[in-house]
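Right, one structure below, let's go through it.
In this view, the complex is presented without one of its protein chains, the others remaining in place.
Moving on to chain A:
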Amino acid sequence: MISNASRFTRRATLGGLGAALALPYVKPSFAQSAPIKVGVLHSLSGTMAISETALRDTVLMMVEYANSKGGVLGRRLEAVVVDPASNWPLFAEKARELLAVHKVDVTFGCWTSVSRKSVLPVFEELNGLLFYPVQYEGEEESKNIFYTGAAPNQQAIPAVEYLMSKDGGEAKRIALLGTDYVYPRTTNRILRGFLKSKGIADADIMEEYTPFGHSDWQGIVARVKRFAGEGKKTAIVSTINGDANVPFYRELGNQGIKAEDIPCVAFSVGEEELAGIDTKPLVGHLAAWNYFMSTPGKPNEEFKALWQSYIKNPKRVTNDPMEATYTGFRMWMQAAEKAKSTAVAAVTPALIGQKLMAPCGYEEEMLANHHLSKPVLIGEIQADGQITTVWKTPDAVKAENWSTYIPENANRRR
């Protein structure tokens, strides 16, 4: 595993020379036409590397997968990896490099919303195509971006509804904790609107933000404890992103906050993030996603086998954004075959209506608003770092990227 990591880091440093390393995948059967270029725009260093490096590997795995199936339109795929280093302005520069210098046909990238907001004007200006694989706050729609993660109505709102249900513990007070940037702030604004519609007063909502990479959680966790001590069942809704989650969960465990008393539901913590923590004190805390590694079914077995054989480590975990990357990649392959072209103008309309039996065990469909229909799963963290489903929607839910709980959206045409 260590050797793998170093190999990839070197590849990242070489950037555009990734082509040379992709060469061993070439099959003699490929036509002599130029390869299709797939851009990979994920942070390989900095605070988001904990989450994003696995996504870079997922895209590389899919490139290898596509080539083993004979490529797309009979042409070989070639990955171009760049490292925006968790640096938001650098994301825009690297996006421009991918589109203008490397002339990539499609890009898979970004995790944080602030990075997506940073590259959006670049993709619109140069008419690129970006697949964004992470759940986000919505309030956005671009002809050049396809969103394969969840919109708020596919994650945040059902999760809070669950907390307020009998099974979830009938929470009456909610502590909204988040990292200080656009995704947590917008999500919490939507949740505030939702909680108000459920008759929860402002005094019963606590909201706190911390910088990226925050490590000293003792004060905030103590304040949540105090907040919970003012009567009524309390729950935490966490939009904390990146590696700040590790000290946060450690502090929850050390201060003895048990899931039975104050459950914490997280929107950005998956199996990959839990891999670095001792999860025994966290058993019962929740995560809301659209896919868990523990999901039963054949599509997931295939996905897991593909990943673990690619990464050459039978213990590596899969998570939701990886599944969203996989689904997006497969749908793009289907659309390119349907459009008989990889041109953005041809693939975009062909993508709408694409269907795929996704590893989450449901058939997902690309909707006209560039979002997917997805099931919603609520899972509890287990002692072995896995998450098991305790609640799920009966069907895939259609994404609503413009939330009805934000007053400005009332006049928007749906």
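Note that in this section contacts are C-beta pairs under 8 Å (C-beta built on N, C-alpha and C of every residue); 3 or more make two chains touch, one makes a residue touch a chain; residues count from 1.
We take it that contacts and distances are computed from a predicted model.
Missing chain, UniProt protein name: "Urea ABC transporter permease subunit UrtB", from among "RNA polymerase subunit sigma-24", "Cytochrome C oxidase subunit IV family protein", "Urea ABC transporter permease subunit UrtB" or "5-oxoprolinase subunit PxpB".
Within the complete assembly, A:Thr388 is the residue of A:Ser142, A:Gln334, A:Thr348 or A:Thr388 that touches the hidden chain. Considering the full assembly, A:Asp167 is the residue among A:Glu125, A:Glu141 or A:Asp167 that touches the omitted chain.
Interface residues of chain A with the unshown chain, by the touch rule above, are 1-2, 5-6, 9-10, 44-47, 49-50, 53, 166-169, 180, 208-211, 213-216, 218-220, 222-223, 225-226, 228-232, 243, 246-247, 250-251, 253-256, 259-261, 263, 275-278, 281, 284, 380, 383, 388, 390.
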